[in-house]
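As you look at this complex, bear in mind that one protein chain is not there, while each of the others sits in place.
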Amino acid sequence: MIEYRKDYFSDARTDGLTEVGVTRQRSDVLGHVTGKTQYYADRHFAGLLHLKMVRSPHHHARIKSIDVSRALKVPGVVRVLTAKDVPQNIYTILCLIQVEPNDEPVLAFDKVRFKGEQIVAVLAESEQAALAGVAKVKVVYEELPAVFDVEEALKPGAPLVNEYHGRNWFTYEGHHCRRVRFGNVDEGFAAADHVIEEMYQSSPIEHAPTETTGCIVVPDQNERYTCYSNTQALYFTLDNSALILNSPFHKLRLVGGTVGGGFGGKVDVITEPIAFLAAMLTRRPVKYEYSRAEEMQVSSPRAAERIYIKDGVAKDGRILARQVRLYVDAGAYSRHSPYGTTKAAAHMPGPYTIPNVWVDCHCVYTNRTPSSAMRGFGVTIGDFALEVQMDKLARLIGMDPMEFRILNAYRDGDMKAHQKEVDGAALVECVQAASDLANWPIAGRYRAMSSQKREG
Amino acid sequence: MTKKRGRGMASVNYPTGMNLGGDPSQALIHATTTGSFIVTLSSVDLGQGLKTVMAQICAETLGVSTENVIIDTADTDTGPHCMGTFASRGTHRIGNAIIMAAKEAKSVLLEVAAEELEVDAGDLETDGAGNIRVKGSPQKSIAILNVALAAHFKHGRTISGRGIFLQPRSYPEPETGKMTPATCYAHACTVAEVEVDTETGEVQVLSLKSAYEVGRALNPRMVEQQIIGGAWMGLSHALYETTEPYYPNRAHGPTDFNQYLMPGPGDLPEFSNVIIERPAGDGPFGAKGVGEMTANSPIPAIANAIFDAVGVRVDSLPITPEKVLRGIQALAHDPEKWTPVFRKDHAQTEDAARH
Partner (left out) sequence: MTKVPVQFTLNGREQNEFVDSGSTLLAALRDKLGLYGTKAGCHQGTCGACTVIIDGSPQLSCLTLAERCAGKSVTTLEGLTGNGALHPLQQAFMEGFAAQCGFCTPGMILAAKSLLDRNPSPSRDDVIDAISGNICRCTGYDPIINAILTAAEQLRGARKSA
């Protein structure tokens, strides 16, 4: 049973609530345990077509030719879709919030920029026939040099991943990275007793929801189309699909809301536009569902990040300066990465008050599966780097790691590096409560501190 | 075979929502003629339990029981706009929209009840059990069912409400990064205890002990679900998961769950948690977004515990047995070199490295 520390912030809570603050049974759980919860795929549609995708076997290649003639002869194959069938083939998901440029084809036509990129959609009466059709599509490639390392990608002469950007990084209002400048880090380093710089690295991570990403699009009456989807964002999907299809928005309808796990993996808009298009062109229901292998290698993962943190710390434990260079490996296309990179910049230097902060966060294109949102987007890997760094700093100056964090933790009224005043802080209390829970004693001075007052 | 134990900690905060594009969500509420309340959304429940918590927020605001609220989600033909379920925004953004809608619906409800009871609407309150009563004289009351029927068939009123929560867009200043990226922040601190097998490099996480500050736990058992599930995912990220095991080399990517590793039911640590509530001024009943944060603090806490156990810093995720073993071997050859990456400061002594 969950335990509360009601002694903290006891005067901040109002009483008398009856429906919130108390456990209520989940409204969906009876459906879950009886198998009656309806996920998007738990529907039957007569005449359903299955969509399977021809994908790039190369990390970076020019497409010389595409021949679908043999695929069309496979029994059960109804038609194929190529880039020529897509009304607005080049898009980017965040164009809805004015992120530019459009940099990704719905179906690749001149080039492929990552292994697994979708090129030709095959529609068939059965999954088996669709897969047999996929195997018969002949694409001739000319392989191009590829780049996989974020810092290599930024060097002059590196292979250009994405021509729509013209360079291997996303440009933030004229800057090659999202920057945060607060105080003067050089002065902070000069005043510090110790200065250390460390590098942290992560590899891409898959969301691995037990239900893979997918949708079914059904032609309705009045030339409208309903998409049953497990997207995490219905309107994002509807609006992007309408733009890609050059369709009036009111022709499209999204139905969803019950999803077998998302964790950020179902925020992209990949399966729906092509399934809408297929349903429009065939006037039949169409299902496009990722296989588990596609979910793992083709759907966007959590971005790999490389993070350099340089810190200046005083003997008494105060961090005087923090300089962060962070590289988000966006893969071949933007998707949500320009956004996540800004979120990473805003998160620095962590929940600590540091007077001098310098942050450069780079959104870098490489020839790998585009990364996108995942639980803790822009924060999770940064927290790994920051908190291992904090452990190193504490040991460097011989302080207890808990006391070191409490000393530097932000308090109400402090100014964050992105120039927003701290409000509602509670890091000090979390560290104190964890020290109690884990029987990890801290000195009285740190026990007496709080988020509202620096010293007790 | 030697097994060495160590413990480490980490503390984090987490932003609720992300408003670099403007962050709105809407809710519509109407009462049926029999006094049930339907909340219409286009918001998505990923399994975190959004439908349940939204019903609780609506019920609390209206003063009815949660069972009396039906959440209708998600259909773009009926549900008003929602940005989506991500960035720990659902409870906060949609919850606030529902409170606004429910307040409007409640004011109509009380107005109609006032006419029926021939009293002033300001003197009325809901009793949480399906009735509206006069404050101070509870014997003078009317069932919400009868209010709803009267509103529809007698007064020609809709007991309904519209709600929206909008966090206006923040444009970061290009030079300084000055911005308002989020609303309230949740907090966490985790202590991890690990056991490292120095012969194989394998790490067993023995316990994860965490404190979470969540603003307000709207449904305690469901907060606990997020906490334990999130801590498990953090453990999984720390020690097991990647689609590219030799990153940045692109080879050997897993394509199934035999190759994509995650801790199974036999690899669990002991979980113990405490909740701290510091209600957020802008949150629905003070709630902050906590869904994502719960995975974050366990990762560095485990990394720091591994160092505490064997003196090896693995600064790249995931912390595989291979990396731990290479670190242990490097340490045996060169005790000074306890970290696999460069460092520009050598002021640290072995003594200072131990607490």
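Assorted remarks:
Read from first to last, the chains carry the letters A and B; within each, the first residue is number 1.
Following the convention adopted for this analysis, contacts are C-beta pairs under 8 Å (C-beta built on N, C-alpha and C of every residue); 3 or more make two chains touch, one makes a residue touch a chain.
Model, not experiment: these values are computed from the prediction.
Here the missing chain is touched by one residue of B:I164, B:L206 or B:M262, and it is B:M262. Note that of A:G21, A:G116, A:G133 or A:P209, the residue touching the chain absent from this view is A:P209. What subunit B contributes to its contact with the hidden chain is residues 46-49, 221-222, 224-225, 228-233, 256-258, 262, 264-266, 268, 271. Counting the whole complex, the residues of subunit A in touch with the unshown chain are 25-26, 28-39, 41-42, 44, 207-212, 259-261, 263, 291-293.
Quick note on the criterion: only the chains that are shown with their structure count from here on.
In this assembly, the C-alpha centroid of subunit A lies 16 Å from the C-alpha centroid of subunit B.
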